[in-house]
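As you look at this complex, bear in mind that one protein chain is not there, while each of the others sits in place.
For reference, chains read A and B in written order, and residue numbers begin at 1 within each chain.
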Amino acid sequence: MTKRITMAAATAGRAEGGTSLNAFDNALLAAGIGNINLIKVSSIVPPEVSMIELPKIKPGALIPTAYAAMTSETPGETVAAAVGYALPDDPAKNGVIMEFHGIASQAEAERAIDAMLEEAFRVRGETIREKKIFAVEHTVERIGCALAAITLLAEEDLV
Amino acid sequence: MTKRITMAAATAGRAEGGTSLNAFDNALLAAGIGNINLIKVSSIVPPEVSMIELPKIKPGALIPTAYAAMTSETPGETVAAAVGYALPDDPAKNGVIMEFHGIASQAEAERAIDAMLEEAFRVRGETIREKKIFAVEHTVERIGCALAAITLLAEEDLV
Partner (left out) sequence: MTKRITMAAATAGRAEGGTSLNAFDNALLAAGIGNINLIKVSSIVPPEVSMIELPKIKPGALIPTAYAAMTSETPGETVAAAVGYALPDDPAKNGVIMEFHGIASQAEAERAIDAMLEEAFRVRGETIREKKIFAVEHTVERIGCALAAITLLAEEDLV
């Protein structure tokens, strides 16, 4: 918490697993964030944070993360997870992150995030300068998980 | 985490939204904590923490928060959320926070919190010096959310 968040990076992944928790773990690995400690946050991009490609993060690091995950044990079912962020015109103001998970296609998940971000900015009276959505869908073979995440990062978290 | 929690502030809010997550976001805004990153904690007031009015918090700050939220998509339904804290006679001991959410009235939520705090102190063998409950109810129009929260704050979190 004393650490200063200066970067944020989005990612998404999907996987099968032997159990729901393993499917989630495997989706995290597929997304490149399987060896860190996610701390769920709800869900703001601090002002003046740079959006970057997912960097190499120290194993075990405690990383505040906005994420959505959908696990299913129903073969043939298509699940989706998505996150998105919108940043304001005014760089002194914060951005907003929205999450979605459900029995849905990737396109449906993306539309849901888009509508939620638009409303979040409308109610804040801010204009969106930049908006980006990261979504993934997965059709379950046995036990599957779709996951999308935005990590909030400090210099010290990087390898 | 290295930051030292020296204050705690309670708040509550309620709102409608276009989706459940927007209703939650709007309730956070109504409660004055819509532009920070909530990190859910379970749920202790550290010793020697001052209970204060909700201050202006830096946008995007990572704030450990005990909170309860109840969202409903059933028009006409009344939902409630409440939090409460109790502090012990002995200032070296910690206080306790309890949360409630459900299809309930504000008064029911308050009674639930009160009973939970009493039990929490009975089992700890401590006497309550101060007890306060923050509750809100919301009757849903389309999609609504009631939310109550106690934020744990450090000097550096304030504007």
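Some observations on this one:
By definition in this document, contacts are C-beta pairs under 8 Å (C-beta built on N, C-alpha and C of every residue); 3 or more make two chains touch, one makes a residue touch a chain.
Values in this document were obtained by computation on a predicted structure and should not be read as measured data.
The chain not shown here is touched by just one of A:M7, A:L29, A:A115 or A:I128, and that residue is A:L29. In the complete complex, the residue from B:A9, B:I33 or B:V49 that touches the missing chain is B:V49. Contacts to the hidden chain, counted on subunit B, fall at residues 1-2, 5, 39-47, 49, 62, 64, 93-94, 96, 98-100, 112, 115-116, 119-120, 123-124, 152.
Contacts to the hidden chain, counted on subunit A, fall at residues 1-3, 17-19, 21-22, 25-26, 28-29, 34-40, 58-62, 64, 154, 156.
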